[in-house]
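Apart from one protein chain that is not included, each protein chain of the complex appears where it belongs.
Chain nomenclature is as follows: A and B, assigned in order of appearance, with residue numbering initiated at 1 for each chain independently.
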Amino acid sequence: MTGANKEYKILLIEDDEIMLKVTERILLKEGFKVIVAQNGKEALQKVEEKDYDMVITDLMMPYANGFEIISKIKGDSYGANIPIIIVSSLGNEDSIMEGFRLGVDDFLKKPIMAGELLIRVKRLLARKL
Amino acid sequence: MLLLEAFFAPFFRRYFYYFDSYPLVIQIAIFLTVVAIVSTVIAYASILYRRYRGSRHDKKIARINPLLDEILTESIILNDDLAEGKPVEEIPLPLEKFDRPRFKTPFARQAIIERLIHYRKNFSGDIGLLLRKLYIELGLEKESFGKLKSFKWDRKVKSLIELTAMDMSIADVNILPLTNSKNRELRAEARHAYIKLSKNEPFKFFDVVSEPLLMWDQLELFKIITTTKDISIPNFARWVTYSSNKSVVAFCLKLIVHYNQQEAVPSIIKLLDNKDHYLRSNAINALGKLKADEAEDKLVQIYSSQPLDCQLEILKAIGRMGTGKNLTFLRQEFLRSSDFDIRKNAAKSIISHKQHSEEMLGELLDTATAENKLILKHCMNPLIKY
Partner (left out) sequence: MEETIWEHVQDFFEGAVFVYGTTLLVVYALLAIMSLIAITRFKRREKNIDDEKMLGSPIAPGISVIAPAFNEGLTIIGNVRSLLTLNYPHFEIIIVNDGSSDDTLEQMIVEFELVKVDFAFSARIKTQPVRGVYKSTNSAYSKLLVIDKVNGKSKADAVNAAINIATFNYFLCTDVDCILEKNTLLKLIKPVMSEEKKRVIATGATLRMVNSCDVDEGVITRVRPPRQILPRFQEMEYLRAFVLGKMGWSWINCVPNVSGGLGLFDKEVAIKAGGYDHKSFGEDMELMTRMVRYAYDNKIDYAIRYIPITLCWTEGPSTVKIFMRQRTRWSRGLSQLMFAHIKMLFNPRYGRMGLIVFPYNFFFELLAPIIEFLGVIYYIVLICLGMINWHFAILLLIFVYTYSIMISTTAILWDQITFRYYKSWKEVASLCVMPFYEMILYHPMIMVFALRGYYYFLTGKKHTWGNMQRKGFNTTAAKMATANNNNTQAVK
């Protein structure tokens, strides 16, 4: 199982330092490769590099918010079919709807369950194949 | 003045030979000059001291937190037993890692509490439970409970916040008196804690609260009620019917909508006869969101006697119910009214009827005045949300 995840690169965008580090460790332990971005600016750079199989993103960040990043990803032929999960403390209907309208696959509200995140990540990646 | 005479005057006399012969104004001015100089120096000293203290605090935190993060990630987040699905109660925690002088100071223990809370803000589920277990096994709850006994209200608030964040139960005797505290923040925090932690009747204080629930507290309450897992949700209609507190009623209406408590509809309909238009408009709003179409006829019936805010809510509610029974009423309001908001909301509600209203919409678009046409187009545009 660990071996199977190895080839997947996950772009993790999160501005809370702890959350970023901890989620990264969780994903690494599962055998994923993780590319991290701590704010909207870094995220847009990483998106430009087009080297990821999945995106997990926060919504509220400095420089550019999550929606903007998602629309950049979806607006590009590389990213159009990449699965995206939003992990955010914003949980109002507006934000969730906006996310799905942009083509996001899943929306998790903080606090999250690590197990749930992993299951969703794996499911989406499996679907992608 | 006495002070001036007794102490400062001789002082000045020594340095200003003529001090006594100066006019009073000048004497006071000299005295205040000294005060000003002394205060300025004190201000400089406090700025420096505060900065020193602050940066020492930051440094200490910067030393502790990375160590803490390492331990927490290794032994909680990436805990092997947890990954294997072992029940949280049976997972042994490496308490020995905390067994060093650095983690023993009150400062460090407080830092650990804050860090644990931060982690729990991001992670729930088993990780959250394991963090809580660590909090208890390190005896940190004693620190939190200790603060509850403090005489300072802000310490009490802190204690309550920590205990709620960690899901610790507090005895009713300790917390109930605080829910009626004179201090607003303490009172609010105690109520939040009570709702979250009380096993008996979490909503008891709804019955007794006499002063209004502030909007800010409602936000917090709403969040706690809707996110606490094993809370038993009562039928909020009870307070809609019996509470004499306006804000409690309005708040319960929001909860009813959130939980889609259809059984509350009859008591909300009764609220339509209430004298207070604020409550009426809230009730109408709730009926619309609950799609309680049994109230639709009554809404249309009372429409003409309502103030503007209630009328607008009625128009919205009919749109939300979307039965199509009152399309002609909406059309009539759209064409008849001179009020912009009424026309706009009528138009929105006609449009939200979708296929029911297609024909009418076409007809309206053909015949309406330029302004009304603009309103229709505005409401039909998917890019415009409101």
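The criterion applied here is as follows: a contact is a pair of C-beta atoms (placed from the backbone, for glycine too) under 8 Å apart; a residue touches a chain by one contact, two chains touch by 3 or more.
These numbers were taken from a predicted model, which means no experiment stands behind them.
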Residue among B:Arg184, B:Arg336 or B:Lys354 that touches the chain left out of view: B:Arg184
Hidden partner chain, touching residue among B:Ser39, B:Asn174, B:Asn260 or B:Gln301: B:Ser39
Positions on chain B contacted by the hidden chain, ascending: 22-23, 25-26, 29-30, 32-33, 36-37, 39-40, 43-44, 46-48, 50-51, 54, 121, 154, 157-158, 161, 184-185, 211-212, 214-220, 222-223, 254, 258, 340-341, 344, 371, 374-375, 377-379, 381, 383-386
Absent chain, residues of chain A that touch it: 40-41, 60-65, 67-68, 70-71, 75, 89-95, 98, 101-102, 109-110
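Rule of thumb we're sticking to: only the chains that are shown with their structure count from here on.
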Interface residues, chain A side, partner chain B - complex: 16, 18-19, 21-22, 25-26, 29, 110-116
Residue numbers on chain B that touch chain A, as the complex places them: 69, 73, 77-78, 83, 118-128
